[in-house]
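One protein chain is absent from this view; the other protein chains keep their places.
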Amino acid sequence: MTYQPRFIFLLILAVFSLMFILSLPVQAVSAPVPSNKTQFCLGCHSQLNPGLVSDWENSRHSWMTPQKALEKDKLKRRFSAENIPTELKDKTVGCAECHLLNPEKHKDTFNHNGQKVHTIVSPQDCATCHPKEHAQYKKNKMSFAYKNLVNNLVYDMIISTSNGLLDYDPKEGISKLKEPDRLSNEDSCLFCHGTKVKVTGIVDRNTPMGTMEFADLQGWPNQGVGRINPDGSLGSCSACHARHEFSIAMARQPHTCSECHKGPDVPAYKVYEVSKHGNIFFSRANKWNLDPVPWTVGQDFTSPSCASCHVSLLVQKGGSLIINRSHQMNDRLYSRIFGLPYAHPQPKSPDTSIIKNKSGLPLPTELSGEPVDTFLIGKQEQESRKKQMKKVCLSCHSAQWTDNHFIKLDRSLETTNHMTKQATKILKTAWQEGLAKGLSAEDSITNELIELQWVEQWLFYGNSIRFASAMAGADYGVFANGRWYQHKNLRIMIDRLKNLRQRAKGSN
Amino acid sequence: MTYQPRFIFLLILAVFSLMFILSLPVQAVSAPVPSNKTQFCLGCHSQLNPGLVSDWENSRHSWMTPQKALEKDKLKRRFSAENIPTELKDKTVGCAECHLLNPEKHKDTFNHNGQKVHTIVSPQDCATCHPKEHAQYKKNKMSFAYKNLVNNLVYDMIISTSNGLLDYDPKEGISKLKEPDRLSNEDSCLFCHGTKVKVTGIVDRNTPMGTMEFADLQGWPNQGVGRINPDGSLGSCSACHARHEFSIAMARQPHTCSECHKGPDVPAYKVYEVSKHGNIFFSRANKWNLDPVPWTVGQDFTSPSCASCHVSLLVQKGGSLIINRSHQMNDRLYSRIFGLPYAHPQPKSPDTSIIKNKSGLPLPTELSGEPVDTFLIGKQEQESRKKQMKKVCLSCHSAQWTDNHFIKLDRSLETTNHMTKQATKILKTAWQEGLAKGLSAEDSITNELIELQWVEQWLFYGNSIRFASAMAGADYGVFANGRWYQHKNLRIMIDRLKNLRQRAKGSN
Partner (left out) sequence: MTYQPRFIFLLILAVFSLMFILSLPVQAVSAPVPSNKTQFCLGCHSQLNPGLVSDWENSRHSWMTPQKALEKDKLKRRFSAENIPTELKDKTVGCAECHLLNPEKHKDTFNHNGQKVHTIVSPQDCATCHPKEHAQYKKNKMSFAYKNLVNNLVYDMIISTSNGLLDYDPKEGISKLKEPDRLSNEDSCLFCHGTKVKVTGIVDRNTPMGTMEFADLQGWPNQGVGRINPDGSLGSCSACHARHEFSIAMARQPHTCSECHKGPDVPAYKVYEVSKHGNIFFSRANKWNLDPVPWTVGQDFTSPSCASCHVSLLVQKGGSLIINRSHQMNDRLYSRIFGLPYAHPQPKSPDTSIIKNKSGLPLPTELSGEPVDTFLIGKQEQESRKKQMKKVCLSCHSAQWTDNHFIKLDRSLETTNHMTKQATKILKTAWQEGLAKGLSAEDSITNELIELQWVEQWLFYGNSIRFASAMAGADYGVFANGRWYQHKNLRIMIDRLKNLRQRAKGSN
């Protein structure tokens, strides 16, 4: 601990704070102001991180108070709390209001100029004003994105295959796949899924203000949707509501979802780009009003973005409700088109790590294709969810249009499942004949060429075709990354099986 | 037939209609209004499909009458009719004006609250006001996109390969490719090419207004460019002019074309994205004026979009004509860079199903590369079309720039054709040596691995390189999806031939 620089620091701080206060526009008494604590923060940080502070200044948080928000009509409110702690009511929502919340719950709390500050504002902190959104999000599989990934044997194998270092000795022909390191995982899968943030201690850092203490964080930076926060809560609101503007207008744009839904495993954005919906968005959205709550179909926007169908509170002109806001998201989804390895009804619990199929694998379907009913929603719930989604469709489309769309989707689920089944038969045969090493040989099922091809069959091609069908962006599902390759990949697997058999014969 | 709900329905209808009429803004007497019939439609549908109705309200159709349009200077008109049926002249163009047109011609006509309504407004309906556009579009290959696809043996094989279900028995090593089902085709190839819409009968449907009759449509929804409509007409204007705004500004944006021209078979949009033209569009178009007719180069827009070069009526500042509008589109195109399997002069007729090469295949070139002259435009017509296109180029580029651009393109046609020829030689050898089964073995020519690779050689790599060259987006044509893979794919085919020969030897 160094004490001397503190004095210098306090001096600098005083000067900066004064400068900042003098720079504030003269305002009428009634205009909401930041709390004293927040003004203290801004004193330094508006100089140190000007972009960060500007972002906040552009945010609704910077000029609105919870009290004023509470006075609004319910449908127009952007938060769900009925009671706000008194000390937060009358000030704008600034640095201090969030970064000083619940210090006792935060393992990342540290002393910062006499305040108990934490770096990571968690969903639990946000829930102070947004409790309903938090409660809904807890039922969203996304909040379990870390847990469901790392606690699942099959996913874990895919992580190892992608991120592990392979050592190969070409003379001996021996390959060894090492377990991936933490940094590699955090720079790939966990970037979207979320990291487990650990506080490894309190460290001194040199800063422009002198040496200061900070909580040292492992797994940070990260904004993954299933992040395990130092206060034990799950997720990161800023995954979609980017810091420090926390804009609903941004979360409503497909660019936000595209951060994690663009790859061939979940190509929602790619499909949107070739859909009529996407065309209208990209051609017209610069004239839309992306900010209002509630969001009026046809008036504020003229084509759905991801949020319109999956999250947003929608009304029609005049204000009658079309559909309620949902941060659970899958309450409008009847099938899970992300195959594991087959498309299947949505799981009941967001925690999918509890799922086991008959052969003991942590998958919602058998390898032969049957869904593992116990863990999945039933027909009635499926119908009810489909009906919810159709409410959105019917805003612009006729019932016949809408019904026929879902009939086509259901057929795509069947055909892609069929093609996955053929691939699985080939793989199982390879295992049975000893041409590849599967679980019974206590080996990974995603590390040999024929296994990689099997994974691609459902993870890339099956998923792509289903997304293209669900979101009416056919072009992506044919030649770009869909039906053509789904067939070709099967031919490659058939050929591979032949090859492996020949090799086996040759070596006898 | 249920009659009782009708009374409830009429009551609801009356209330809604009254609500709607009261909601209309008080307007001066002279402002154009919707027809009574349209107002009747809006009574319910503004509640049932608010987004659809808003779209129309945002359209020029909702506030313009044909009569007023006729009074405009010819170059400024957005339609081409000289005579408009009297009953359509003085009212805005609303629901009734389109959905009640030509009821006797429409097999999808059904009774709807006493009116003979049809769901699908066809190009023939639009031709009432836009006859020239319709006539031009009939000469556009796009209007034959369904027919040319399904009536062509080779294309049909590619459809089967992409969409058919493959059954594989790994024990016996027997694979069976089933014919694709209708829904799969409609959810993939026919999404863009267009479906054949059939009326299968009149059905009752439960609606918020009670049970009502509707024409039951097969092949619907669809907006494909070569759709066969229930009135026998070809195409769908809303493929590019999205319902119900029918905006010229949207059709002029590349996002519209990208719905069908983004995959590796016709990657026009991908190429545009890496071209200087695309860069300027994406950086600047939010300041452009995309709506005016005519469209003034340099004033309304500063870089071509797809429409500028292929469709739009362009003038220069002051109003002198640069080039006329064309819905035929290929009248500015001298070569068809979409290889079948080789690039070739544009076909004379938009109906390409009539083409046969010497070996009887429905292709505009021989398998050895020679174009099938009888069906293709001659040198003179090619030169004349190239000159048309250059008019657009010369708006911003010098003659030397422009000429040299096309010299480079012509070289790309030669080199890609050469590389396709090598691939074809390999495939023919495989057929001749019995290592793959082609037409002489009465088998598909696109279902074995070496055949798939042959298809990719021209459909993916040849086409991509040519589009990259034609639209000056070189980056796409090198490593993204072009020359690198064109060479690699040939190496794979060479290697495959070796492999097949070895296997054949081994099995002897």
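In this document, chain identifiers A and B correspond to the written order of the chains, with residue numbering beginning at 1 in each.
The criterion applied here is as follows: a contact is a pair of C-beta atoms (placed from the backbone, for glycine too) under 8 Å apart; a residue touches a chain by one contact, two chains touch by 3 or more.
The structure displayed is predicted, hence computed values, not measured ones.
Peer 1: Check each of B:Lys72, B:Lys176 or B:Lys317 against the chain that is not shown and name the one that touches it.
Peer 2: B:Lys317
Peer 1: Which of these, A:Asn286, A:Asn324 or A:Gln432, touches the one chain of the complex that we don't see?
Peer 2: Of the listed residues, the one touching the omitted chain is A:Asn286.
Peer 1: If I consider the whole complex, including the chain that's not displayed, which of A:Thr119, A:Ser326 or A:Ser395 touches that chain?
Peer 2: Hidden-chain contact among the options goes to A:Thr119.
Peer 1: For the chain that got dropped from the picture, name the residues of chain A it touches.
Peer 2: Against the left-out chain, chain A lists 23, 46-55, 57-58, 119, 161-171, 173, 175, 181, 183-184, 186-189, 191-192, 205, 207, 214, 216-217, 220-221, 223, 242, 245, 247, 249-250, 253, 255-256, 258-265, 286, 448-449, 452, 459-460, 503, 506.
Peer 1: Touching residues of chain B against the unshown chain: what are they?
Peer 2: So the residues of chain B touching the unseen chain are 273-276, 278-280, 282-284, 286, 297-299, 302, 316-318, 394-401, 404-405, 407-408, 411-412, 415, 418-419, 422, 425-426, 428-429, 468-469, 472-480, 482-484, 487-488, 490-492, 494-495, 497-498, 502.
Methods note: only the chains that are shown with their structure count from here on.
Peer 1: Please work out the Cα centroid separation of chain A and chain B, and write it as a whole number of Å.
Peer 2: 35
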